[in-house]
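One structure follows; several queries about it will come next.
Only one protein chain is missing from this complex, and each of the others stays in its spot.
To keep things simple, chains are lettered A and B as they appear, and every chain counts its residues starting from 1.
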Amino acid sequence: MTNFTFPLPDVGEGLTEAEIVQWRVKPGDHVAINQVVCEIETAKSLVELPSPFVGIVRELLVAEGDTVLVGSPIISVEGEGPDLAPDTGVIEAVADVAGSVSSDEEAPPVKNLVGYGTGATESVSRRRRTKPLAKGPVISPPQTAPSAPAAEGTTVLAKPPIRKLAKDLGVDLHGVSPTGASGEVLREDVVRHAGQATVFKNLETPAWPEIREDRIPVKGVRKAIAQAMVKSMFTAPHVSVFVDVDATRTMEFVKRLKASPDFAQIKVSPLLVMVKAMIWAVQRNPMVNSTWTDDEIIVHHYVNLGVAAATPRGLIVPNVKEAHTLSLRELAIALEQLTVTAREGKTSPEEMSNGTITITNLGSFGVDTGTPILNPGEVSIVALGTIKPKPWIVEGEVRSRMVTTVAASFDHRVVDGDVASRFVADVASVMEEPALLHD
Amino acid sequence: MNELPMAKAINEGLKSAMTADDKVMMMGQDIAQLGGVFRVTEGLQKLFGPNRVVDTPLAESGIVGTAIGLAMRGYRPVCEIQFDGFLYPAFDQIVTQLAKQTARHEGTQGFPVVIRIPYGGHIGAVEHHQESPEAYFAHTAGLRVVSPATPHDAYWLIQDAIASSDPVIYLEPKSRYWHKGPVDLEASGAPMHKARIAREGTDVTLVGHGAMVTVLHQAAEIAAAEGVSAEIIDLRSLSPLDYDTIVASVNKTKRLVVAQEAPENASVGSEIAATLTERAFYVMEAPVLRVSGFNTPFPPARLENQYLPDADRVLEAVDRSLAY
Partner (left out) sequence: MPYTDATLRLLGQDGALVQDDRVEKYTQAIAHLDEGDFREFFRIMSVVRRFDVEAGNLQRQGQMALWVPSIGQEAAQVGSAFASRAQDHIFPAYREHCVAYIRGLDLIDIIRMLRGVTNGGWDPRKTNNFHLYTLVIASQTLHATGLSMGIGYDGACASGDLDKDEAVLVYFGDGATSQGDASEALIFAQSFQTPQVFFLQNNHWAISVPVRVQSRTPLYERAAGFGLPSVQIDGNDVLMSYAATRVAMDAARSGQGPHFIEALTYRIGAHTTSDDPSKYRDEDELKFWQAHDPIDRLKNHLETLGVEESFFDSVAIEAEDYAADIRVKTLAIEDPPVEAIFRNVFMEDHPVITREAAWLKQYGESFEEGA
């Protein structure tokens, strides 16, 4: 003898519940297969339910007048007849239910065989996955070694946002080493590439010369540089201060300028921003824009801004005259002109004299910072280092930001520590927030 | 190599198929003595007799429903629906019956019925005579859907369709019926469901079918003069779509523009856009752009040139794609 339970079926294609209107049998009655055991009322009609089992009615599990969910057991029969559904999982459930019923426990709802019906306790949960599925057929990675950059003209794999980033940063995706799982270029690959030092860019390592020594006569530009350096270094007491700053907004500003029609065809770089920052900072800290003579300190209320330029014959410092009167655009043009002239070796002595403050760009060599030597006749020199992605704390979280070190050296006869610090902080704050230039 | 207009090419293809297998038969309105309103079936009843080229009563559902019964009897019926706009009375028999009979019969018999439908605009026709209904069929599992753009493909695809053991919707771009093109009567050159590279290029891939392929050629010529090299893919098959060919092309060009006469919403072009995004995500430099009919009923014919995508509309999308 086995205990069988009859779960309320869905008799009308999508019904979820029914009311037991009338029981036609009671516990102890013998019931035959197909004998009507009860009448139910559904949303659609009154229906008589025939027994699936033959045997003795054990218990009526719900009462007349109760509304019952589809799938809930309504009657248990101690039977010798066929099981409700021997080949589906239901029979185990039914047997479990039957077992638990026989031990007088609460019978849980049994999943219905056919049709719908929910059961109040049937909660939907997610089946656990062991592994993610492979992506569908996609373009396969290029045939080169996984971490080597794609050759020009072949396919680079990168998601649209990364392509945009590369475009904005002026990075050619073909030159970037991809580290993505499918061989694609990732965001950090692009950023790393953009910030990459170009230290080794142009140099080949030459062979050891065969002669033991080269003797270079000290004359000309080299002699002049040496004299200037010595004069500067050993007359003015040099002090250097440094500040690291998040220059991400400067990089964005530079990008916007590059895209602006006003700056079409004009070279724009972070150096331009720093030069503007220096002029603004000079206006707030005039002492840094001075000349020491033994009798007096001459504070200049104009800025002839010198830019250290590497030329084939050595380091020269031509300056942009009256830089404080120039708009950003004019300044950009002037700086570009200055650089071109210097590279051509055509800088005039007049252009190299009467500078009031200088900037030197160590970043173009990939160097973080340094302790620049003052240009003779000046009391301040600012060094722009490389701007590269570094971890930075933004709103309490570590983020990758474009970070640079602003360095400056001062003549301590004229510029004390507080002035020096304020000046450098001002320059740095513009690098952090170029909008300050609109002040 | 013969030069044939598409209507003649289809006629030759039908002739060839009917000669090869006497179970192939044709049914439709006005296809017998008149030879079809577009003369595509001209001369066929004379050749094959009234039992094989059958004028039916004016009842599209009846045409397709009886074709299903004939297929059950072992025939290979080729139905003609006179115009795209009139296929809808047959839509029930196509979707609830023809598309599902193979599955319903659990593969014990096939239903090799071909339904030929002239479709598309550009002939200044009245309402219901210029539609592009391919999306309904592409969306219905159990049907194969093809559409030739050239007389050569028209000749071969009709034969492929008839030879298939599955139901095939064969869409004939009616604006191309009388344009001539070379037809190689010896070899088809491509399986039924393979797309064709109609023009090679490197800067952008243009995809279309039927009459749109001609427009794509026009656009590509202009683009070339402007320094943009466009690759053209003629789909030939709308269901299944030959994604391998499209993906390989986009791998090369990185940009995709899909053009269709049909209205854009839930169109075959939209399906291509979704799938290409999945399969070519890492190489695309612009989103897939669709150039389609507007989401309105097909307008009166005097407006069809503004409604249907032309070379300018295709080129606008090409410009937009290149600007990304």
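Convention: contacts are C-beta pairs under 8 Å (C-beta built on N, C-alpha and C of every residue); 3 or more make two chains touch, one makes a residue touch a chain.
Predicted model, so just to flag it, every value in this text is computed and none were measured.
Interchain touches from the omitted chain, evaluated on the whole complex, reach A, B. Considering the whole complex, the residue from B:N11, B:Q82 or B:S164 that touches the absent chain is B:S164.
The chain omitted from view is touched by exactly one of B:A32, B:I68, B:A195 or B:V257, namely B:I68. Of the candidate positions B:M1, B:A141, B:A266 or B:L303, contact with the hidden chain is made by B:A141. Of the options B:K100, B:H128 or B:R313, the residue whose C-beta touches the omitted chain is B:K100. With the whole complex as reference, residues 25, 51-52, 56-57, 59, 61-62, 64-75, 77, 89, 92-93, 96-97, 100, 102-110, 141-142, 144, 164-166, 193, 240 of subunit B touch the missing chain.
Of the residues in subunit A, those that touch the hidden partner chain are 6-7, 9-13, 33-34, 44-52, 82-88, 112-115, 127-134, 136.
Keep in mind that, in the parts below, only the chains that are shown with their structure count from here on.
Across the complex, subunit A meets subunit B through its residues 136-139, 155-160, 163, 182, 184.
Contacts from subunit B toward subunit A in the complex involve residues 243, 247, 251-252, 278-285, 287.
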